[in-house]
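To start, I am sharing the structure in question, which I have written as structure tokens.
A selection of the complex's chains, in situ.
Labels A and B are assigned to the chains in the order they are written; within every chain, residues are numbered from 1.
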Amino acid sequence: MSDGIVTSTYSTGHVIVRSDLAPDADAVARLATQGVATVHEAQGRRGLLGTQVSARQEGAMIAGRAVTVSSHPGDNIMIHAAVEQCRPGDVLVVATTSESTDGMFGDLLAVSLRAHGVIGLVTGAGVRDLADLRKMRFPVWSHAVNAAGTVKASPGSVNVPVVVAGTLVNPGDVVVADDDGVVIVPRTEAAAVADAAQARIDNEADKRERLAAGELGLDIYGLRATLEKLGVRYVDAPALEGAGNA
Amino acid sequence: MSDGIVTSTYSTGHVIVRSDLAPDADAVARLATQGVATVHEAQGRRGLLGTQVSARQEGAMIAGRAVTVSSHPGDNIMIHAAVEQCRPGDVLVVATTSESTDGMFGDLLAVSLRAHGVIGLVTGAGVRDLADLRKMRFPVWSHAVNAAGTVKASPGSVNVPVVVAGTLVNPGDVVVADDDGVVIVPRTEAAAVADAAQARIDNEADKRERLAAGELGLDIYGLRATLEKLGVRYVDAPALEGAGNA
């Protein structure tokens, strides 16, 4: 039973957690098409990673189950350990125990992850071999691009809660990522959030059509009354005596 | 009559100013092809926005009349209010009253602006729905990309002077933007600046040809004399005794 206190059985040591915890597959599939901005809005504006973690390619849009890695900075042994815990459709989420921009992830690891069906990587540290990653169309979201590689020497954990760019990610959560960034949807809320996001999209479809036809948001959203209540006044710019005379 | 003191009739409240003030249309058309770097140079190196506001797509190049928005951070009601004040060829310029990276502008507003002929957006805050904006080829220049959306609740103003990325923008000024950033040309100076920019371009055409033929800038610009006057000496690197011996 949860007590509202964040805690972990594993806090006293480094562990690799084998876990079948997974979000609803249909919900994940829907979230993959809804986009980060809509999903973030739909779940009450929670779960967005800080803007320092950004897309390193254009046009990728994914959603998948989070397999998490808590890694020593400058060391990628735990990423290798994590591959074995991944299954098709997963997204690897890599945090470091102190701030780092080292290039912890490159093309060899991407090849390995892809072989196991992983569809993308999110990290608060750096990536390298960017040209190769783009060529093989393996999407990454990172804090940095950095050729500086890493060693394989320090212990860490796989599938424990981690914080990336200010946001908590639990193993089994849904990672949604596109050109706008990354948002995390709690595992047990995936279906509800996908529903709420779809409702927003349906609602927006009508609005988009009306806006495209030239109707004003002022009228569609009923904002004229709001503006008046807020005391915003309409005034005319003073007439000018001459073209060059302001 | 102006007294050299910046001031505003509207300083004591929030206003939406209906304004026909516009720069010379022919000048705007010319500025749209001249590029930010040349225009900035041509008007005496004034009016450039800070580099934190950057292009969020590649290859867009625009110039248009500024419709300005002064907005509460995290609120986009005044952007909706501004749409009504826009006309074809305008560029929307959005400032916030305190620093913000929230995604105040997304694809729905882009659809609305485009329906009214607006050709681009410049903001000191953030944009979202970036994939959609790129797909619909609506160019934006912003400080951030951020999925975090906004509310529609706080008063602000439209078509008042604003400061974006350290630069003052008056409604009716010309906004010129491309891959290099954004520069503001004062409304009444548009034609003169376009003329000066054209003179630079004409002058550069000849130089480009000579440089492409291998002639040196040292000779074309007469810089050898400058170097000598500055005391810069030519020396030969010492001969080395062997390949591995430095």
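In this section, a residue touches a chain if its C-beta (ideal position, glycine included) is under 8 Å from a C-beta of that chain, and two chains touch if they have at least 3 such contacts.
Predicted model only: the values in this text are computed from it and were never measured.
A.B. asks: 2 identical chains shown; how many in the complete assembly?
C.D. replies: In total, this homomeric complex is made of 6 copies.
As a working rule, only the chains that are shown with their structure count from here on.
A.B. asks: So the centre of each chain is just the mean of its C-alpha atoms; given that, what is the distance between subunit A and subunit B in Å?
C.D. replies: That gives a centre separation of 30 Å.
A.B. asks: Help me check something: in the complex, which residues belonging to subunit B touch subunit A?
C.D. replies: Those in contact with subunit A are residues 2, 9-10, 13-21, 24, 77-78, 80-81, 83-84, 101, 103, 106-109, 111-112, 114-116, 126, 128-132, 134, 144-149, 152-157, 159, 171, 187-188.
A.B. asks: Looking at the complex, which residues from subunit A come into contact with subunit B?
C.D. replies: That would be residues 35-37, 40-41, 45, 48, 51, 54, 58-59, 61, 178-181, 183, 204, 207-208, 211-214, 216-218, 221, 223, 226-227, 230-238, 240, 243-246 of subunit A.
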